[in-house]
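Data first, discussion second: the structure below is written as C-alpha cells.
Removed: one protein chain of the complex. Kept in place: all other protein chains.
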Amino acid sequence: MSFILDYYNYWIVVFLMMAGFYIVISANNLVKKIVGLNIFQTSVFMLYISMGKVTGGTAPIVAEGVTQYSNPLPHVLILTAIVVGVATTAVGLALVVRIKRAYGTVEENEFDNKDDVI
Amino acid sequence: MLEQHLAALPIILPLIAAPIALILGRSVLSWGFATLVSGLAFLLSWQLLSAALSEGVISYAVGGWAPPWGIELRVDAANAFVLLAVTAISTLVLVYSKHSIEKEVKATNHTLFYTAHLLCLAGLSGILITGDAFNLFVFLEISSLATYTLVSLASDRRCLTAAFRYLVMGTIGATFILIGVGLLYMKTGTLNMLDLAERIDLYDSSRTINTGLAFIMVGVSIKLALFPLHMWLPPAYTHAPSAVSAFLASTATKVAVYVMIRFIFTVFGIDHVFVDMGMGIILMVLAVVAIFKCSYMATVQSNVKTVLAYSSVAQIGYMILGLSLVSVSGLMASMIHIFNHALMKGALFMAVGAVFYRVGSVEIKDFAGLGRKMPLTMAAFTIAGLSIIGVPLTVGFVSKWYLVSAALEQDQWLVAAFVLVGSLFAVMYIGRVIEAAYFQKLPESRSSEDIKEVSWLMLVPMWVLVIANIYFGIDTSLTTEAANSASEWLFQTNNMLENKVMEGEVLEGHAIEEKAQEVSS
Amino acid sequence: MDFLDIVSSILLLAGVFFGLSGAVGLFRFPDFFTRIHAASVTDSIAAILIIGGLLLQTSFDLNTAKLVFILLFLLVTSPTASHALAKSARHGGLLTLAESSPQDKQESAK
Partner (left out) sequence: MAEFIDLVLLAMLAMLALTALRIIFLKDLFAVVMLFGIYSFLSALIFLNLDAVDVAFTEASVGAGISTVLMLVTLAMTGRKEKQSTHSSLLPLFVVLVTGAALIYGTLDMPPFGHPDNPVHQHVAPRYIEESPKEVGLPNMVTSVLASYRGFDTLGETVVVFSAVIGVLSLLGVRRKKKKDLESGLETHRVLHVVAKNIIPLVILFALYVQFHGDFGPGGGFQAGVIAAAAFILYALVLGLPKAFAVVGPRFLQWMAAAGVLLYASVGLYSMYKGGQFLDYNQLAADPIAGQHYGIIIIELGVGITVFAVMLNIFYAFGSQAERSNVQ
C-alpha cells in the first residue's frame, strides 16, 4: 500500500506524458500535434514539481512560524521551461499558418502528397 | 578583464549582439555587425583554446555563486576545440551569406535572418561551454528556435513543412533531455555536471539513473540525427537557404555529438555507459547502419543538397563509430572528424549555394557543363568532395586514417572495412556531380543564359574552407594536438572520477571551491 | 464550529449546488441560448456564494481584500462575456428554439 502511495503520482504523470507523446506522433493535423506537444511538456513539468514537494511543507516564501518549505529549485526550472514551451508553440503555430497558406491544408498526409517526398 | 571573463564572452557577445542587430534594422548594417561579432567570437575562442590547452580547465561561476548552487561555465580542450570550429564556420558563412541571402530570402527578412543567426551562434556556444545540465537545455532551445526560423526563411514552400517536422522532432528530443535531466536531478539533487558525475556513482545500478541516461541519449540522438532518428534532417537541409544549410550542416549536429560525448565521458562515465548498459554495441551498430544506408540514399538522390544532407547523416555515423570504440584514439578520431567534417561540408554547401545563386536550381542535371562556366566554384566543390571521399592530402583522409587505425588498434577489422566501403559510396555520390559538371555539355537551353562565376564575397569564404581542407590535410599538427589533448582530457576526467569515488574522495576542483566557499561565508 | 463557520459552510454548499446545476444544464439543455443561460448561473450566483463563503473563512486581512477584488472583477466580466457570446451568436444568425419552427427543424433534419 505504501508503495502505491509513494508512487501513484508519478505513474499518473507518466501516463499523461505518454498521452501527450502519442498525440504528437499519431495526429495527422498539425494543430493537434502542437496541442500534443504542449500536453507532453506540461506533464513533464508535473514530474518536476512533484519531486519538489515536501509533505507538510508550504510554498517557498518565507513566512513566520513555518519551518518546512517545499523545494524552490524545481519551481525555478519549470518557470523557465514553461516559457520555452510557449515560445516553441508560437513558432510552431506560425509555421502551421504559413503551411495552410502555401498548401491549403494542414493535414500531414495531404501535403505530403503534393510534393515529392524525400 | 578580458582574461578573467574569457570563458563567458563567447556566449555573452552574440547574445547581446542579437537584439542590437535587430535594432540596427538595415540589412547591410546588421550583416556587417553580425559578421564583426562572429569574427570577434572566433578570436575569443582562439584565445580560449590556447588558454585551455595551457591551463587545463577554466571554470567560471556566473553571478559569483559557486557551483553547484550557481551556474558554472566549464571550458576544457574538448569544447574549446569544437567552439573554435563553430565560430570559424559561423564567421565564414556570414561573409558568404550576404549575396546568397539576397537571392534566397525576402528582403524584409534580412535583418531577422542575421538576428536569428546570432541567436543560433549564442545558443550553440552556450551548449558547448555550460557546465550545468539544465542550462544546457535552455541554450539548446535558443539554438533550436533560431534554427527552425532560419530553415523556414527560404522561398520554396517545402521549407515550411521541413521546418515544422524539424520543430516537432527537435522539441520531442529536447523534452526527452528534460525528462532525463529531471530523473538525474531527482536521484542526486544537483544539476551541475561535475557534481552529477560524483553523485551518480553513488547510485551505480539505480533504475532511475539508467532511465535518465537512456532518455538523455535518445534526446541527444534526435538532435544529432543518429540513424533511425534522422528523418528530419534531409528535408531541413535540402530546403533551407544555402547559407543556413552550410552553417547547420557543419555546426549544429556537431555540437550535439559533443553533448553526447560530454554526457558519456564526464557525467555518466564510460564504464557505466559502455560496460553496464551495453550502449557501445548499440551505438556501433547504428553508426555502421547509418554509414551504409545513408551513403546509399545519397547516391540515388537527384537534388545535390539532398545528396549532401544524406552524406551528413552518414558522416555523423563515422563520428559515433569513433566514439563507440571507447579508446583515446577512437575518441580522438571522432573529435578530428567533428572539426574536419565542418570544413568539408561547409565548403560543399557553399559551392552548391553558389550554383543555386547563378542557376536557380541544384538538381544534378542542372550541374551539366558548369565546370567551364563556374570554374572556381566547381573546383572548390571537387576538392571538398575529394575530402569527403578521403583522398590523401585532404582532411577527409586524416579523419579516416585515425578512425581506421583506432579500429585496427582493437582488431576490429570489420569496422575498418566498413569505413573504407563507406568511402566507395562517397566516390559514387560525389562522382555523379563532378561527372555532370565536367563531362557533360551545357544544355542548349542554357547556353544563351548568362551563367558566370559568383562574386568574390561568396568565393573567398568558400576557398578559405577549401584551403583549410588541404592545409589541415597536410599539416595535421594543430588538429591532432587539440583533438588528442581533448580526448585524453576526457578520458582523464573519466578515470579520475571513477578512481576518486572508489577511494571515497571528492574531486579536487570542487573540493577547493567548497573550501573557498566556507572561507568566504 | 462557531456561527460564522456554519454560515460559511452553508454558502459554500449552496455555491457548489448552483455550480453543479449549471454544469448539468450546460449538458442537458437543447440549444445554444439555453445553455449559455445555464453557464451564466455558474458564473454569477455560484461565484458569489463561494467567494462569500470563503470571505467568512478569512480573518479579515489582506486575503479578504483580494477576495473582494476577485468577486467584483467576476461580477463585471462574466455577464459581459455571456452577453458578448450571445450577441455574437445572434449576429451570426443563430435562432432560438422558439424562433426556429418545427417545420424548419424537419427540413434541416433531412
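Observations
As written, the chain order gives the labels A, B and C, with residue 1 at the start of each chain.
Note that a residue touches a chain if its C-beta (ideal position, glycine included) is under 8 Å from a C-beta of that chain, and two chains touch if they have at least 3 such contacts.
The structure presented is a predicted model; accordingly, all values stated were derived computationally and were not measured.
Of the chains displayed, those contacted by the omitted chain across the entire assembly are A, B, C. From the options B:I71, B:L124, B:I336 or B:A437, the residue with contact to the unseen chain in the full assembly is B:I71. Check B:F81, B:Y96 or B:F139 against the missing chain and you find that the one touching it is B:F139.
Although one chain is not displayed, chain A still touches it through residues 2, 5-23, 25-32, 34-36, 38-39, 42, 45-46, 49-63, 68-80, 82-91, 93-98, 100-101, 106-107, 109-110. Contact between chain B and the unshown chain involves residues 1, 5, 8, 12, 15-16, 18-20, 22-23, 60-65, 68-71, 108-109, 112-113, 115-116, 119, 122, 126, 134-135, 138-139, 141-142, 145-146, 148-149, 152-153, 179, 183, 185-191, 195, 199, 203, 206-212, 214-215.
If you put the missing chain back, the residues of chain C touching it would be 73, 76-77, 80, 83-84, 87-88, 91.
Simple rule for what comes next: only the chains that are shown with their structure count from here on.
Centroids of chain B and chain C (each the mean of its C-alpha atoms) stand 57 Å apart. If you average the CA atoms of chain A and of chain C, the two centres end up 30 Å from each other.
Residue positions of chain C touching 2 or more other chains: there are none.
Within chain A, contacts with two or more other chains are made by no residue at all. Residues 134, 137-138, 141, 145, 148-149, 152, 157-158, 160-161, 163-164, 167-168, 171-172, 174-175, 178-179, 182, 185-186, 191, 234-235, 238, 301, 303, 306 of chain B touch chain A in their complex.
Every residue of chain A that touches chain B in the complex is listed here, in rising order: 17, 21, 24-25, 30, 33, 37, 40-41, 44, 47-48, 51, 73-74, 77, 80-81, 84, 87-88, 91-92, 95-96, 98-99, 102-103, 111-112, 115, 118.
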